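Note that this complex is displayed minus one protein chain, with the remaining chains in position.
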Amino acid sequence: MIQKIAVLTSGGDAPGMNAAIRAVVRTAIYHGIAVMGVRYGYQGLIDDDIFPMESRDVANIIQMGGTMLKTARSKDFMTEEGRSKAAANLKKHGVEGLVVIGGDGSFRGACALHAEHQMPIIGIPGTIDKDISGTDYTIGFDTAVNTAIEAIDKIRDTAAAHDRLFIIEVMGRDAGYIALNSGIATGAESVLVPERITNVERVAAMIDYDQKRRKNVHIIVVAEGDDFGAEPLTHVLQHKFPAMEIRHTVLGHIQRGGSPTYYDRVQASRLGYHAVLALKEGKSQEMVGIVNNHIAFAHMDSVVKKHQPIDDDLLDMVRVLSS
Amino acid sequence: MIQKIAVLTSGGDAPGMNAAIRAVVRTAIYHGIAVMGVRYGYQGLIDDDIFPMESRDVANIIQMGGTMLKTARSKDFMTEEGRSKAAANLKKHGVEGLVVIGGDGSFRGACALHAEHQMPIIGIPGTIDKDISGTDYTIGFDTAVNTAIEAIDKIRDTAAAHDRLFIIEVMGRDAGYIALNSGIATGAESVLVPERITNVERVAAMIDYDQKRRKNVHIIVVAEGDDFGAEPLTHVLQHKFPAMEIRHTVLGHIQRGGSPTYYDRVQASRLGYHAVLALKEGKSQEMVGIVNNHIAFAHMDSVVKKHQPIDDDLLDMVRVLSS
Amino acid sequence: MIQKIAVLTSGGDAPGMNAAIRAVVRTAIYHGIAVMGVRYGYQGLIDDDIFPMESRDVANIIQMGGTMLKTARSKDFMTEEGRSKAAANLKKHGVEGLVVIGGDGSFRGACALHAEHQMPIIGIPGTIDKDISGTDYTIGFDTAVNTAIEAIDKIRDTAAAHDRLFIIEVMGRDAGYIALNSGIATGAESVLVPERITNVERVAAMIDYDQKRRKNVHIIVVAEGDDFGAEPLTHVLQHKFPAMEIRHTVLGHIQRGGSPTYYDRVQASRLGYHAVLALKEGKSQEMVGIVNNHIAFAHMDSVVKKHQPIDDDLLDMVRVLSS
Partner (left out) sequence: MIQKIAVLTSGGDAPGMNAAIRAVVRTAIYHGIAVMGVRYGYQGLIDDDIFPMESRDVANIIQMGGTMLKTARSKDFMTEEGRSKAAANLKKHGVEGLVVIGGDGSFRGACALHAEHQMPIIGIPGTIDKDISGTDYTIGFDTAVNTAIEAIDKIRDTAAAHDRLFIIEVMGRDAGYIALNSGIATGAESVLVPERITNVERVAAMIDYDQKRRKNVHIIVVAEGDDFGAEPLTHVLQHKFPAMEIRHTVLGHIQRGGSPTYYDRVQASRLGYHAVLALKEGKSQEMVGIVNNHIAFAHMDSVVKKHQPIDDDLLDMVRVLSS
């Protein structure tokens, strides 16, 4: 049986990663498997920033944002030489299996490491953008949307006090899921997502219609990766509606941090727990995810950045429910 | 086509009910259907506490806890006479369809009203306990668990400062879902649920084991409906461990209130939206719920108080991850 | 005795304004004085957007951000003609006294109205910037700083995960009080305020020192009105430290909204309560504030935008405590 595993976080951090780390460490120890932590993702593998972890090292982290193992992007790991060094370090420490918590880019790195050095690896999807195929759930999305709506609720207070139009940019470079869900949840009048081409005329027509019936507060939620973009939109709309007070705000990095929701804590714990069981059972090159509320595995080399399909139903709801 | 509908909330209130009301009102108006609001649930039907609702009446409520339509239990509605009066009032106002937001008890009332007076009714599952068959989702559960973990996180601060054992009672008269999820999410050492017979000796053995390895902070989350009960447990454990500082706390009604999470806002909105579409399409006596992330309908008379099966996996995780 | 008063909010909105409005309305009614609400500040006086308020109109608003009376800037009110129209409208409604909730600019308008039309006016200091002379307290500051630290705590999570330097801009066009307090409260390594000339070399030296001792996470909080500015600072530092990951984020309008803290609710209530008592006692042209925890009045024409003196002690603490 496997005797020792390592765990790392890679790519952008996401709230709930600590819950996954804690679950990996404690499940492994429970099953008599030793655990090494790796700091700064793949770069830490290369730099030998690897240390033994005990149960107490993950006490009191389930409720914390960020990742106690830190994360980084590693150019070195994109080279064969870098990966050889990483594999040598893992071997040196007697590591026989690796848990990688990160996004689709991180999994591609894992595939290369496995292909070249036969290291068994289980991936856990960790990204607030929820843009990974093979799983309904990714660590951090639930918390990020809740953080976004708390911020937008606050902005609506001041928007309503001044009868202003607010254009609020939320995260999501390739996926509109944060925008769509936070928009519906805050009663936004429009939501603009990368999955649909933005029709500025239509947005303007809606504002015009609202103005005419004296509905003066207007919130537009725009995903970071929208084809038109929040800033250009602000300029265009200000030009069309010179009398309106229009404000543009970028929620930014607050969406990555904060204490995770129960859902991110519980699901990230489940994924960490099952990642260790999978390594124990001899699985490799699989991502452990959740499909229809059940644990599900996907071959890691088939996992790609794939958008959950944006439901037309939900986009329709934005307009119907804010009218 | 249907010209006028009514909407009411019934049974215990749950955060997200306002989002559902808002969605019912605005979706109806969007489709040219008039909407009447009913105050105090079925009692309001009998007392003719029924009023027309416009789009503006549901502005700025999506983020609010409670229910703007208020709710009550109605003994009168349990009688045929009461239901006749209710049906007469609905007829008087020209109401041709009814949306009932509530739990399984509320749906039984709806079935009786339909059987006796042929009123088309669509039910929306609203209860923080998540104990209704035919749907994975019920309004308010997501918010309630998040409220519980915020409270338990705070209690853990003071538990850790004093090395205390805390026994925390959360809601859930028949279902342990709030207890289980809030327990895992806060790293509770034990979780006691109505679905399993409580073994006090085993709980005591765990405390004893923790004491011996000098792990002095201990959290036990107990569902309201646990067969043993939080208060008796406190007495038994204090007797067994006289030197420990044991505290018993009941989270209570804070779990029902508060601004809903994004998930409760979005899903409650979806259910309200589809409830109106269902009435428009001529559906009746169905509950609109969510199964595997998709809208799903169930015949209302088949809907019963049914526990989501408690996953042994999750109960195992409690002990493995808190060790 | 005075029979009827009016109340308005003016300038930027601040959390707690609703608590003050509620206190004005209910205290007046308790003392047998009728109350008119004015929408959109001084502009509403001119446009006759004035309506009678009852006790129930202010139910359930104490916990809400923004201002139910809305606010606006009014160019018309800066003219004698505008003020004459405002006075005529007040007279038409029988208003004998006015409560103005706003900043120093709003009080200047009030002085002009009084000078020209002898309307008794009591001012209540409402601005999140806490930059008004004659009072230790202004409505909204306490909430705004708490909102800022919650956001900065979240940003620190992700900053720590990536070893990044974050430059965070908080509100405060003329005053550094939000920056100073949120900076100390979040353990920021530097705080830049309008009251002190920013020494970029010194900021860079601190970063350099931290880098050398491998303290890689660095938070700089910059007030909106800092002479150097957050964006230029970002460019200069990125140039000096090309290897560092530097991010610039603007907290923006979330700082204005949100449910007020207990302190803002209680103090705003006290000010509203005493504003009515003051009008009842025949006071006029005074601002009711809080000095050394006690209610204190200041002649309104002496009230100016004045910074609470920035304590050198506190600025020293920033560096000592983050080291």
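A, B and C are the chain letters, set down in written order, and residue numbers restart from 1 in every chain.
The rule we apply is simple: contacts are C-beta pairs under 8 Å (C-beta built on N, C-alpha and C of every residue); 3 or more make two chains touch, one makes a residue touch a chain.
Keep in mind it's a predicted model, so treat the numbers as computed, not measured.
Although it is not drawn here, the omitted chain touches the following shown chains in the complete assembly: B, C.
Interface note for the absent chain: among B:56, B:91 or B:154, the touching residue is B:154. Within the set B:42, B:107 or B:166, the residue that contacts the chain not displayed is B:166. The chain omitted from view is touched by exactly one of C:22, C:83, C:114 or C:162, namely C:22. Interface residues of chain C with the unshown chain, by the touch rule above, are 22-23, 26-27, 29-30, 55, 60, 62-63, 136, 142, 145-146, 148-149, 153, 156, 160, 181-182, 184-187, 259, 261-263, 265-266, 269-270, 273, 292-293, 313-314, 317, 320-323.
Touching residues on chain B toward the chain that is not drawn are 9, 13, 15, 64-67, 70-72, 147, 151, 153-163, 166, 247, 249-250, 252-254, 256-258.
Definition applied: only the chains that are shown with their structure count from here on.
Counting only chains that touch, the fewest steps needed to get from chain B to chain C is 2.
The two copies, chain A and chain B, are related by a rotation of 180°, based on C-alpha atoms and rounded to the nearest 5.
Although chain A and chain C carry the same sequence, what matters here is overlap: shared residue numbers make up over half of all numbers found at their interface. Spacing of chain B relative to chain C, judged by their CA centroids, is 39 angstrom. Between the CA-based centres of chain A and chain B the separation comes to 28 Å, rounded to the whole angstrom.
The geometric centre of chain A is 35 Å away from that of chain C, both derived from CA atoms. The set of chain A residues touching two or more other chains comprises 153, 156, 160.
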